[in-house]
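Sending over a structure as structure tokens; questions will come in a sec.
Our next item is chain A:
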Amino acid sequence: MKTHVTTTINGATVEFLCQPRQSLLAVLRDELSLTGCKEGCNNGNCGACTVMLDGLPVDSCLVLAVEAEGAEIETVEGIAEQGHLHPLQQCFLEGAALQCGICTPGFLVTAKALLEKNPQPSEQEIRFGLAGNLCRCTGYDKIVRAVQAASQASPES
Partner candidate 1 sequence: MSTEVAPDTQTPATYKVIGTRPVRHDSADKVTGKAVYTDDLHVPNMVFGAFVRSPHAHARIVSIDTSDAEKMPGVLATCTSADLPDPWDKVDNLGEGCVNYAHLSGNVLARNKALYKGHAVAAVAATDSYLAQEAARRIRVEYEPLPATMCVQDAMRNDAPLLHDELITHTLDDKPARPSNIASHIQFEKGNVDEGFAAADVVIEREFKTATVHQGYIEPHVSVALWNEDGRLKIWTATQGSFVVRQQMAELLKMPVSQITIVPCEIGGGFGGKISVYEQPVAAVLSRKCGRPVKIMMQRDEVFEATGPTPASFMRVKLGATKDGKLTAGKAWLAFDAGAFPGGVIGPGAMCVFSCYDLPHATVDGFDVVLNKPKTQAYRAPGSTHVAFATECVIDELAERLKIDPIEFRLNNAAKEGTRRVDGPVYPRVGLVECLQAIQESDHWKTPLTGPNRGRGVACGFWFNCGLKSSVTANVNADGTVTLVEGSTDIGGTRTSIAMQLAETLGITAEDVIPQVVDTDSVGFTDVTGGSRTTFATGLAAHEAALDIQKQMVEQAAQIWECSPDEVTVADGVYQGNGKSLSFKALAVEADKVGIPIVGRGVVDPQCSTNAFAVNLVDVEVDPETGKVTILRFTVCQDAGKAIHPSYVEGQMQGGSAQGIGWALNEEYFYGDDGHMRNASFLDYRMPTCYDLPMIDTIIVEVANPDHPYGVRGVGEVPIVPPPPAIANAIYRATGVRFFELPMSPPTVWNAIKGQTTGE
Partner candidate 2 sequence: MAIVFIPSQLQKLTGTAQVEVEGDTVRAVVEQMEKQFPGIQQRLFEDDQLSPTLQLSVDHVMTRALSTSVTPSTEIHFLPVIGGG
């Protein structure tokens, strides 16, 4: 039996049918073709599936899609606006803050949330804020630096 859900994704109203057991991750990827969020572990330990749910970063593998009724969701696909990369995306590119790239969407979503809450985070605040996102390629150095660069580039500073 499928449930009808109406939600807002990256600013647009979206309706979908889902089974209660389906995770938000599964619906975003399999039903809505928003494949930017990735499945790395499917139990909330890697952060590759991070999306914003009502203004907070969540592991979309640990959200049932039916819970999204009436919610506001933002995914990595919504970060760049009208053909322009967000400063964080630009800093990730220029700072070589990605290698294989599978964790990158999750990091971008979490980092954007972090900078919106705390526009000038310290290195330790960045590291603590991003601890729910695993990266196996970079050793995190360039990711942390890219977030630092973006915080300096942001208009709040």
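Rule of thumb we're sticking to: a residue touches a chain if its C-beta (ideal position, glycine included) is under 8 Å from a C-beta of that chain, and two chains touch if they have at least 3 such contacts; residues count from 1.
As a selection rule, all candidates are chains of the complex that A comes from, given by their letters.
Bear in mind the structure is a predicted one, so any value in this text is a computation, not a measurement.
Participant: Pick the candidate that touches chain A in this complex from 1 or 2.
Facilitator: Answer for chain A: candidate 1.
Participant: Please name which positions on chain A make contact with candidate 1 in the complex.
Facilitator: Those in contact with candidate 1 are residues 21, 29-30, 33-43, 45-46, 48, 75-77, 79-80, 85, 89, 92-96, 98-105, 108, 123-124, 126-128, 130-145.
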